[in-house]
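This structure is in structure tokens; I'll ask about it shortly.
Omission of a single protein chain aside, the complex is shown with its protein chains in their original locations.
The letters A, B and C name the chains in turn, as written, and every chain counts its residues from 1.
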Amino acid sequence: MGELQLSVGRKLRYGMIGGGPGASIGAVHRRAAALDGDIELVAGAFSTDAGRSAAQGRDLLLSPDRVYGSFADMAAGEVDVSPQSRMDFVVIVTPNDLHFDVARRFLDAGFFVVCDKPLTTTVRDANTLVDLVEKRQALFAVTYNYSGYPMVKQAREMVRSGELGEIRKIVVEYSQGWLTQAIELEGQKQASWRSDPMRGGPALVLGDIGTHAEHLVRYVTGLQVDSVFAELTTFVPGRQLEDDASVLFHCAGGVRGVMLVSQVSVGEENALGLRVYGTHASLEWMQERPNYLIVRPDGHPTQRYARGNTYLCDAAKAASRLPPGHPEGFIEAFANVYADFARDVSARLSGSRVEDSPQYPTVHDGMLGVKFVRAALESHRTGGWVDVMTDCGEDE
Amino acid sequence: MGELQLSVGRKLRYGMIGGGPGASIGAVHRRAAALDGDIELVAGAFSTDAGRSAAQGRDLLLSPDRVYGSFADMAAGEVDVSPQSRMDFVVIVTPNDLHFDVARRFLDAGFFVVCDKPLTTTVRDANTLVDLVEKRQALFAVTYNYSGYPMVKQAREMVRSGELGEIRKIVVEYSQGWLTQAIELEGQKQASWRSDPMRGGPALVLGDIGTHAEHLVRYVTGLQVDSVFAELTTFVPGRQLEDDASVLFHCAGGVRGVMLVSQVSVGEENALGLRVYGTHASLEWMQERPNYLIVRPDGHPTQRYARGNTYLCDAAKAASRLPPGHPEGFIEAFANVYADFARDVSARLSGSRVEDSPQYPTVHDGMLGVKFVRAALESHRTGGWVDVMTDCGEDE
Amino acid sequence: MGELQLSVGRKLRYGMIGGGPGASIGAVHRRAAALDGDIELVAGAFSTDAGRSAAQGRDLLLSPDRVYGSFADMAAGEVDVSPQSRMDFVVIVTPNDLHFDVARRFLDAGFFVVCDKPLTTTVRDANTLVDLVEKRQALFAVTYNYSGYPMVKQAREMVRSGELGEIRKIVVEYSQGWLTQAIELEGQKQASWRSDPMRGGPALVLGDIGTHAEHLVRYVTGLQVDSVFAELTTFVPGRQLEDDASVLFHCAGGVRGVMLVSQVSVGEENALGLRVYGTHASLEWMQERPNYLIVRPDGHPTQRYARGNTYLCDAAKAASRLPPGHPEGFIEAFANVYADFARDVSARLSGSRVEDSPQYPTVHDGMLGVKFVRAALESHRTGGWVDVMTDCGEDE
Partner (left out) sequence: MGELQLSVGRKLRYGMIGGGPGASIGAVHRRAAALDGDIELVAGAFSTDAGRSAAQGRDLLLSPDRVYGSFADMAAGEVDVSPQSRMDFVVIVTPNDLHFDVARRFLDAGFFVVCDKPLTTTVRDANTLVDLVEKRQALFAVTYNYSGYPMVKQAREMVRSGELGEIRKIVVEYSQGWLTQAIELEGQKQASWRSDPMRGGPALVLGDIGTHAEHLVRYVTGLQVDSVFAELTTFVPGRQLEDDASVLFHCAGGVRGVMLVSQVSVGEENALGLRVYGTHASLEWMQERPNYLIVRPDGHPTQRYARGNTYLCDAAKAASRLPPGHPEGFIEAFANVYADFARDVSARLSGSRVEDSPQYPTVHDGMLGVKFVRAALESHRTGGWVDVMTDCGEDE
């Protein structure tokens, strides 16, 4: 409690939508928020089943009057809570189809928002949220959590400062194997909603993990995916959405990219990896070995940068909690997104100026992810290249 | 808050001794305690300098009346706090020389204790604490945190269930490089007290990291180090204590072991590794890649067990918070020690029976570590083998 | 010397075309042929410069009357050599543009042939050679040397015996960085001819290393690349041919594939890797760690198969010369192609029956590689998918 030493001089308070019993990512958010001792959970609508929501609230030691049976009730209820205990922001960890409605409701009610990815299931909704955040001058984070890893920040610094020379090629891969079998047909909850177009949206792997890959590319290189050629495959019989995607992409300046995303790569766990090749050097980061960054300068020995060392850039050092060799992992990276968001929230609450370029991924980043998904789907449908910004300016 | 769902139905409360500004391990304890949302910091004597202690208390958002200028004041003060807000246990993260006095004082005041390693600087003190814990029927954890890693628990299960056959040889190494130069002469705080016999005790690497290695061996194999032959070296000019140790050791049943510990292995970060060789298979665990356990069965391909998978033993699964491929690290392992301790504390507070064999390392484990250090020092002094239990039954 | 113990009861004799001073792959062929002591070099036309050819012949301790100034002279001359010392086969290690003429000439002269890849620069020439080999009943090897690695043979066996279940996806990558700069403009010999369309043929990376990747896929999985969608890029200014290619491909049965090949992936050395994902397990082989094969069975620990062990398949064991842990490398794998070819040559010379399905890559494999290159070039030109067999049945 209090490692961040927020300017507001108190803990920040949040409520959670989703994250009930059986959910997966909700507990990750709660631990990430709790890690530094500056953020506390005070309210929640954990399930659309009021009884289950209440049970989860009890387990989490919440006051029963702050546990709700629907997000709408919670948005209404929290407005009436006294400012001394009212929550500062809401965290949305529902299935994808609800992100938009929940986010809009809480933005309208005057709360800041943390929302899981993908931001929405349609480009139209994403654009609407961007406009609303702008109008409300709200703070809005999208948990592209891989950007929170210190060595990703080191990669970003090295690419942007020119240590790799001019960027030529990007290879990003995000391979998982947990959907190798049709476990959604056996009631596996995480698989069920993700593979159901009505709940997960029009894409499976593209939305669930492709958006992470797309953001990682952009976060590290500063390059936006301009156009895509995508081949989507549904390998598992009976599945309604793609469970594998191979995407060629172009960025500005002639940069070429390849993205592989799959949830049927049997034996792979959470194999997100990024490689960037420049004219002078290349780098590689693998999420499953997150404390290291491999740098290969032309004509010199390969270098392994390791988290926690003094030779790293300031951003990598600031995002690190432990000395070298004491592994930090997924939750710590996730907590960095919360920490960055918390600093901005704290600044706003204490009347300080907030940076124009937040450290955490914003609603704008979320919107770009949705456009990327849309473009890839369109490319697969048409069999040709699709321009991400032009062709996906608005859907429906 | 509340992922552990403790039987006591409320958060546990603790106070901290040490862990002030500039300290290192204090913040690790606080984050490990905070991670699951069930344990909250309510009091502290963070420094022997009252002003610094108060400042740290403010940073940590504590109530000023629960922040003390000395551990003695805190022991006295906390007894007077109402049971509804009184702390349940104290966490001791001071330099080694204070562990004994602080622990004794709080045990006498009726509190449970979490103490960093090494437990004490003398065998006599360690034995005294063992007796006192027994007499008070207190709960007492020593933070041999590496035992908290899920894959260490998997290793333990595999060794103890006989999958390796009869154990023959153990190789344990704990190499760091941060004391390669005489940074204690330049005022580096962590180096200064550790290398000062008056504050760190009679050993440097043996106490600081050798005790971790010794406990890891015992935790995984169930074997106690019976006798040791130790060569200690002080490589850095001006240093008062050994900064490198090579130890041969014997366990029951003809098991042979080698332990390498060093803080002048330049370039090494926190390279704790354990290998166990049996008649049928061997295993290897490396702290810097903690989510994996390598198993080498005779005549079969080498296997890499990975955290989070369904094929792991119950203890490994219970100690895991995330799916496979989502790295867990040092803090999560540390938090497992706290979680296990918290469950016992909760059980005691709610009147439930507490297991005779706690999951977390106890004062008894701490005592054995101190005896191991004492025996190694004695071996080096005499140039011969030293029996850990017999020859180190009592010192002074 | 005769570790192969050929049925012919003598060493086999060969001549070499190309492989003069400054060449690269010639010495690899010579060492691969020499390794087992059953094959000896007896003749050569090492350079189109007679003086350089003669100098190389002296360095290689050849009889001056067996060293020629042109391949045509050598084809003519060797026919007149007495059967007791006449060469048994010719090895072609010239730039690509000469493969066809040399191969045809020696086939016509009645010699067997070993030819480096790509077989030819046009599909028409490749088809001509296939027909000629058939007509002459000749033995003809194409040195897709990566198929010679024992663990590639293990992978092949595991895929084909069904241990992976049904194959779904193939990812093959062959990344090098040695053409990151325009070294062909500075006279680097290997770069010069490869990047010159008149000498290397119509493709750079596709022909030089893409054909290796294509063959590896086919060798391991038994699947032929049916159709391709290729994006080719020339990153280095002034270069005439593509130095990077990203290829999506389809195989029979709905199998999807991705191939990345590049010679501008700065910092990469010879990073050929193959991954095959099935319904039950996946496998991964990396050329830079050739003694190991990673197998990931669904729901079980990842396994690392290692060369030299008794648990491997017969083909992997037969292709291995050393016990486990004694690394074999590139030359040993290359020598396996020679050993397999030598056994067939020996069988033919001693009147034994030769297997219909040779262990070594044949002219047919070479022809398929050329068609693959042609299809990828066509796909890039047209921006669409190209059928490898139909659309590349004949060119010009």
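Points to keep in mind about this one:
Assume contacts are C-beta pairs under 8 Å (C-beta built on N, C-alpha and C of every residue); 3 or more make two chains touch, one makes a residue touch a chain.
Predicted model, so just to flag it, every value in this text is computed and none were measured.
Among B:V264, B:A306 or B:V345, the one in contact with the hidden chain is B:V264. Of the listed residues B:R52, B:K169 or B:R304, the one in contact with the hidden chain in the full complex is B:K169. Although one chain is hidden here, its contacts on chain C can still be listed: residues 1-3, 5, 9-11, 24, 27-28, 30-31, 34-38, 40-41, 59-62, 176, 178, 268-271, 287-291, 306, 308, 321-332. Although one chain is hidden here, its contacts on chain A can still be listed: residues 295, 299-306, 309-311.
Residue positions on chain B in contact with the hidden chain: 168-169, 171, 177, 180-181, 229, 231, 233, 235, 244, 246, 248, 254, 256, 258, 260, 262, 264-268, 277-282, 295-298, 302, 383-384, in rising order.
By definition in this document, only the chains that are shown with their structure count from here on.
Centrality by C-alpha centroid: the chain sitting nearest the overall protein C-alpha mean is A. Each chain gets a centre from the mean of its Cα atoms; the one farthest from the centre of chain B is C. Centre to centre, using the average C-alpha position, chain A and chain B are separated by 35 Å. Spacing of chain B relative to chain C, judged by their CA centroids, is 56 angstrom.
Taking each chain's centre as the mean of its C-alpha atoms, chain A lies 44 Å from chain C.
Residue positions 295, 302 of chain C are each in touch with at least two other chains.
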